[in-house]
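Just one protein chain is left out here, and the rest sit where they should.
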Amino acid sequence: MVRFVGKQCLLSIPTILLLTFFVFAIVYLIPGDPAEALLGNTASPEAIAAYRQKMRLDEPLLVQYGVWLGRVVHGDLGVSVRTSEPVIDAIVARLPVTLQLSAVALAFALVGGVPLGVLAATRRNSAWDGVAQLVGLAGLAMPGFFLALLLILVVSLKYGLLPVSGYVSFTENPVESFKSLLLPAVTLGFAVLGAITRMTRTAMLEVLGDNFITAARAKGLRERTVLVRHALKNALIPVVTLTGLQLGSLLGGTIIIEKIFGLPGIGRLMIDNVYAHDFPVIQGVLLFLALIRLATNLATDVLYALLDPQVRFQ
Amino acid sequence: MIENGDTNPRQSGGREPRIARRRFLGALAFGAGSLGLSGKVPALVGSDAQAAAPEQGSRPLRLSLAPPRQGTPTPGGSLTVGLGEQPSTHNPYGGMSNRTTISQFLESLVGLDITTLEPIPLLATAWDVPDEKTYVFTLRKGVLFHDGTPFNADAVKAAFDYMLDPEVASPRASDFDRVDSVEVNDEHTVTFHLKEPFGVFLSTLARQGYFVSPTALKTWSAADLETKPPGTGPFKVADWIKDDKIVLERFEDYWDSERPYLDSITYRILPDGNVKTIAFKAGELDFVDNLPATEVAAIQANPTYTFASAPSTGYRSIYLNTTAPPFDNADARQALAHLVDRAQLIALGTLGFGTPAQGPLAPPQWAFDPDFSPYSPSLENAKAALAAAGTPDGFTFTLKVSNSPEEVRMMEIIQAQLAPSGITMSLETGEYNAIRSTVIDGDYQAFFAGWLGGPDPDRNMFDSFHSEGWFNWVRYKNDEVDALLSQARAIRDTEERTKLYRQAQERVAADAPMVFLRFPYWAVDGQAYTGRVRGYIPDPMQDMLFKDVWVEPQ
Partner (left out) sequence: MVMLGGWKRLLSSQLAMAGLLICVVIVALGLAAPMTAPYDPAQLGAGLPMQPPSASHLLGTDELGRDVFSRVVYAARIALYVSLASTLLAAIVGIPLGLVSGYYRGWVDSVVMRVTDAWLAFPVMVLALGMTAALGPGLNNATLAIGFVTIPLFIRLTRGQVLSLSQRQYIEAARAAGQSNTIILARHLLPNIVPVLIVQFSLAAGSAVLVETALSFLGVGVMPPTPSWGSMLSSAQAYLLMAPWMAIAPGTCIFLLVLGLNLVGDGLRDALDPRTAR
């Protein structure tokens, strides 16, 4: 197991290097001087010259990248042009909101999606199956920002059930915190809910057709036991994988959701600074989210290997 | 977004040496204009929505400063305010961008009377001006800073020494660089010695001369001074979560033992105007500022809200970069001025809120000329101008505008108005400050912004159209205009000055370095608050002071 994890980690080193290069190179897409883009155009010519020298911007691209990477490795993602706040601090400060939001969204997707998928698979062509297929399709096609507006319109503006904006931290007031996150989390988790429902249904159908289920049934085990102990346990393996892989799109979704619901998380940090052309922050968030995604993918692989012993021997 | 001209945009970036010049922003001249406004825009300040029944017929817009629905103040409770723009810093000696929060927890020697805008006692109870260059202040006794340090003559001297210290390099230094020295006479008396007569010294003190505890200035970290500088104000900063909220709480040892009434104020930072408005309507905010005109009708129709506004001394316009193509050509600029239909812009874009602007002089100002109207929508004239510019089939240009939905909407209207002539206007949007800094650098073709203006026409003319003006972002240079404006600020006779300003306005409008669009109402375009807010008196300087405010117990 340790060797497996170690190997996966080693394999991701070149990926991380390339990924950081992407992030580094993005400022070269900006028309004009990258030093000015990174310092803001209120920076003095002297400051820009000093920065050029410090980051060795007059040398070949790879040298520049090396210098930049060296700083990033030491946790120095630069300083926000707009607020002079170190980028790493800004990210860390906003992380709890995004993590909570994502956690509630994921919980919503799992709690809703797995049972719905199981129901659909065990009662094919029933009303449940219809609902599951509908949810699966809607999850694919429903834009989060449209769903958000519909929910705000109905739940908050018409009936005033839940707040439309703002964030209450969990430590401050758990109930209010949950209420403030419910609408955004449902919106954010909806696409994942659809994907999980579809995947659970498909996987359950596949497993239910397998010989060992027939054998279990033949042994005279109760249907419930067969379903939960044997079928679901096996069907969940691909669902776990899918859930892990969906984390990335979940993080991407936070940009719009946090903007619409006025939540001070990573996504909001990203979009606010896109508007402000604050490239150190944009780079920082890009890098951070990509690394998180890579880490969750890696964790998913490991989890998958744990759940399905065959993988390890490959 | 609106420029208030409080800070030299260059200097807030800390880039260039500072020049001493600061004039008092001054008052919004209430009710001075003879605006023939239809009754659909009641625009009353501080009155309840019920009382603001549409006034029929055309009558001068009057601003009622009668206190709103009074009663006995009830201490306690809290207020939640929607804030569109997060302050860049709370340090009054830094480049403050948004005064809304600062004015709740920092105070100066003098305040400004809300109606006359004359200086009134605040931290100084009295002052004496023995000669033009000497001001002697008697300080209020028993005043404490939030950190427990007593406010006294030493604190005054310490603050000014700090502000004027070249090492500190405060952007505020230039506001007070006519101050030669501050002398401590005794515990509660302090004398300011000026280098030369400085007529607007008291007003400058009121607007820029905030005090932070000298202990904090010496011992606190820069980061703490940026977020929660201890002042003497009725509230103190409890918390500031960037991009989320700023929480102020009652200062128990405030020198006015009765005030403030509120226990706390929470400013929710909601840069997205849509989010802010939705949150207000959903009852999550008690108070919003910069309410777009498009929301005003709905807000006014709802008796639970109070709406506050007044005609502004400023204007909204499209800035044209006169040093870069295509607008280095006056004909191309005039073509735009001929095409814009201001009445339609106001009818659709701001639902009738505001009046058409043809020049920089605004209705409440004494120099305003109601008959001045050089441009009316004319495709023919625009075509002629385009032909003269050598681009008979039109041209394409990019306009920079903040990503506020209201401003983008206005520009969509302009796009449609320009289209028939063959002129294509593309938009580039972004956060206002980011765009603004590129505009200051001259890296733009066209730019949409507002100017807050002031009571004196000089405020609307010199900074923007004199070739040495700080806010001359259009890079306009006309020797005749320069001469007129310099002459006008040097004399005192109002009639004479009116003539000069009107002359200058004519030249400016003809050269069209800006396309003037609309005289707006106060802020963008007003403030609104819920019925539970009591005792609020709108401040013409738009500081949103909550010292006297209480909330109705729920």
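We call the chains A and B, going by the order they appear; numbering starts again at 1 in every chain.
The rule is short, and it goes like this: a residue touches a chain if its C-beta (ideal position, glycine included) is under 8 Å from a C-beta of that chain, and two chains touch if they have at least 3 such contacts.
Values in this document were obtained by computation on a predicted structure and should not be read as measured data.
Taking the full assembly into account, the omitted chain touches A, B.
Across the entire complex, the residue among A:A47, A:L205 or A:V240 in touch with the chain not shown is A:L205. If you put the hidden chain back, the residue from B:D328, B:E412, B:D443 or B:E506 that touches it is B:E412. Per the touch definition above, the residue from A:L157, A:L182, A:L221 or A:L303 contacting the chain not shown is A:L157. Checked against the full complex, the one of A:F145, A:F170 or A:Y304 touching the unshown chain is A:F145. Listed by residue number, the positions of chain A touching the unshown chain are 12, 14-19, 21-22, 26-27, 29-31, 137-138, 140-146, 149-150, 152-153, 157-158, 202, 205, 248-249, 251-253, 255-256, 259-260, 270-271, 274-275, 277, 279, 282, 285-286, 289-291, 293-294, 297.
Mapped onto chain B, the interface with the missing chain covers residues 273-274, 277-278, 281, 292, 294-295, 298, 344, 348-349, 403, 405, 408-409, 411-413, 415-417, 419, 426-429.
Heads up, the rule we're going with is that only the chains that are shown with their structure count from here on.
With centres defined as mean CA coordinates, chain B is found 41 Å away from chain A. Residues 13-15, 88, 241-245, 268-272, 275, 278-279, 281-284, 403, 429-431, 433-434, 437-438, 441, 443 of chain B are the ones that touch chain A when the two sit in their complex. Chain A contributes residues 40-42, 44, 82-83, 85, 90, 93-94, 152, 156-157, 160, 163-167, 259-262, 264, 268-269, 272, 275-278 to its touches with chain B in the complex.
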